[in-house]
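Note that this complex is displayed minus one protein chain, with the remaining chains in position.
So, subunit A:
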Amino acid sequence: MSRLAQHKTSPITKREVRIGDAQDEVCPVCKSSRYLTPSLRFLINPECYHKMCESCVDRIFSHGPAQCPIPGCRKTLRKARFRAQRFEDLQVEREVDIRRRVAAVFNRREEEFETLHDYNNYLNEVEDITFNLINQIDIEETNRRFEEYEKMHEQEILENASLEEREKVAFRDAKKAERDLAKERRDLARKEEEEEKKEAEENKRDVLNRLAAGQDAEKVTKQGQQVTLKKRMDRQAAAERQRLLHLSDARNGSSSLIRGLKAKVKAEPEAPIDPFGGLKVETKYFSVQDDYVWAGVQETKADVLMGAGGYDVREFTTRALCDAFSGLGVFIGEDSAERERIGVDEKAVGTITAERGVKRMEAAS
């Protein structure tokens, strides 16, 4: 915030506001004009939004409620409700009044919705109601909807209103804090600058003194320069550190302020059907080992005589494993069905796959 903003009061104060231009500055009731009475002030009543001057209001409505003096308008007005006009366009003035009323009731917040689509539809609906109220389309129906909603969501409306109030206060506080901080920083910068200037002066004086004392001129000036340079570097580094610190502070602070749609609560993913009721049939795999500890083989393995002939126990174990597991991938049921279908001599070939192999061999030869 700039310095200018500090002596800013509310943007619109009575004293400093110009309303309207010179030509329409005539009171429609008593016809007194701004030209003759420079202190002329116009008031309106949110019943009918007819404009009249302050003295007319005093004159007509001091003794209690009376009819609007504008021809054709028979609304009964009370003095207490007269107020200054805020917008140049009275239509907008009225619209804003209606909006105030609507906003007080329809105050759901974006956080309450799960999808943007819903939120937008809600906004659209509210706008429809407001628009109807303003343009007096289906007034009864709209009013009914309005009241219905108000009744239904009484509790939420109250909650949201208080929430909003709190937010407003928080915003004001934050603004004030920001302003103070800015001021502080400005002062700091000014002070820093002054200090720097003073230091430079001091340094200069120091150099002069030393020169006067008869030291080597070149050396002294060089030293002086170095001192200034070093000091400046130190200061810059310190400032940078400070800034980074501030930055991280700000980042930490701001994260809580981000708002958006309501966090979607994800439904638990549905578990797959489990017909065995938790009983698990898992295939176990074994990997081929280099060495199997088994009494039948151990002796042979240790025997030097066996090894000398080139015999390896591993060959035996591999074969044993093959014997044990080969054929596990063959499904007899499938195979027999297949065999019946093609009608092969079952003694000639073991499995259907082997049959295919035989055929291929024949074809190749």
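By our rule, a residue touches a chain if its C-beta (ideal position, glycine included) is under 8 Å from a C-beta of that chain, and two chains touch if they have at least 3 such contacts; residues count from 1.
Here is the rule we go by: contacts and distances are computed from a predicted model.
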Which choice in "rRNA-binding ribosome biosynthesis protein", "DNA 5'-3' helicase", "Geranylgeranyl transferase type-2 subunit beta" or "Non-structural maintenance of chromosomes element 4" gives the name that UniProt lists for the one chain left out?
"DNA 5'-3' helicase"
Would you mind spotting which of A:Ala103, A:Val220 or A:Val297 touches the chain that isn't drawn?
A:Ala103
From the list A:Arg144, A:Arg166 or A:Arg185, which touches the chain that is not on show?
A:Arg185
For a quick check of understanding: of A:His117, A:Lys151, A:Lys280 or A:Arg341, which residue touches the chain that isn't displayed?
A:His117
Among A:Ala200, A:Ala239 or A:Cys322, residue touching the chain not depicted
A:Ala239
Take the complete complex as the reference. Which residues in subunit A touch the chain that isn't displayed?
1-5, 8, 11-13, 16-19, 86-89, 92, 95-96, 99-100, 103, 110, 116-117, 119-128, 131, 134, 168, 171, 175, 182, 185-186, 189, 193, 239-240, 243
